[in-house]
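Left out: one protein chain. Kept in place: all the others.
Let's look at subunit A:
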Amino acid sequence: MKPFGYLRATSVEEAVRAAAGRPGARFLGGGTNLVDLMKLGVEAPPLLIDVTRLPLADIEELPDGGLRIGAMVRNSDLAAAVAVRERYPVLSQALLAGASGQLRNTATTGGNLLQRTRCLYFQDTTKPCNKRSPGTGCPARDGVHRDLAVLGHSAHCVATQPSDLAVALAALDAEVQLHGPDGERTVAVTDFHRLPGDRPEQDTVIRPGELLTAVRLPPAAPGARSRYRKARDRASFAFALASVAAVLEVRDGVVGRAALAFGGLAHRPWRARAAEEVLHGAPATEDTFARAADAELAAARPLRDNAFKVELARNLAVSVLTGLASPAADR
């Protein structure tokens, strides 16, 4: 038996204070990943701070036309929210592409963003893993890695971030709000998750004791359309082999605003800035979209068994952008 403390926090301040006072403490949201990892022995926090009763379960309209999504909003509720479905369809689609109905009913917005890699070695405590036990090595690099990273990986880690939600938020220029012992700060979603480098144990830039309290969405770009598409091993309830979140605005056949992010390819949701550079101001044609995807994926360094992901990501991006550019033919 591994005893651990349990605290049901009644305020953000109390939660943060408790975390600061107990190194290794973890915030408990829906528990759909953390509790699994505790069962696997990957996580053994001395204290669980239950944050599900904090007043963070609302979706609020912001004065600028954006939305503030409390960290405790459940994935199902967020996907079903009218404001989200109408103004940010890519976000609703991404959520509904994740997990199963039962898990989405439990999983929270904050927990979804903070879920950990499903790399098989990370989850097996009888094997080395730099992310789980820094310095022990990365057997995935030469082992079973079909599902792992093709972009931004390092000699120390080839894990992928599995969240679908994060990919949509990256494309939407969302920000996360963090509340820590030293007060509040805001970080762009695209800067929130890290690349593994030589510190793969650190998934995000979150600091010890910081609580993710909300996600802020900027106003939806007028005239832009958005879509999420995910490829997976079965029709539902599987992590992405690769996914694409795209926001596209086309005026008179020319790309205006464009935002593109890939999932399942890297240690973080991969905002495709190089692709966007190609897209901006270019004719909204399949050829442009292919050039844009290629520009981004030129940086890919696939492992022995996952080169298919590069082609998959390219195809998904071209297909989604083409669909968004031609509403009538969109499918």
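We adopt the following convention: contacts are C-beta pairs under 8 Å (C-beta built on N, C-alpha and C of every residue); 3 or more make two chains touch, one makes a residue touch a chain; residues count from 1.
Convention: contacts and distances are computed from a predicted model.
In the listed set "Xanthine dehydrogenase family protein molybdopterin-binding subunit", "Membrane protein", "ABC transporter permease" or "Electron transfer flavoprotein alpha subunit apoprotein", the entry agreeing with the UniProt name of the missing subunit chain is "Xanthine dehydrogenase family protein molybdopterin-binding subunit".
Of the candidate positions A:92, A:130, A:204 or A:306, contact with the hidden chain is made by A:306. Seen across the whole complex, the unshown chain contacts subunit A at 1-2, 41, 100, 118, 120, 126-127, 139, 142-144, 146, 231-238, 241, 305-306, 308, 311-312, 315-316, 318-319, 331.
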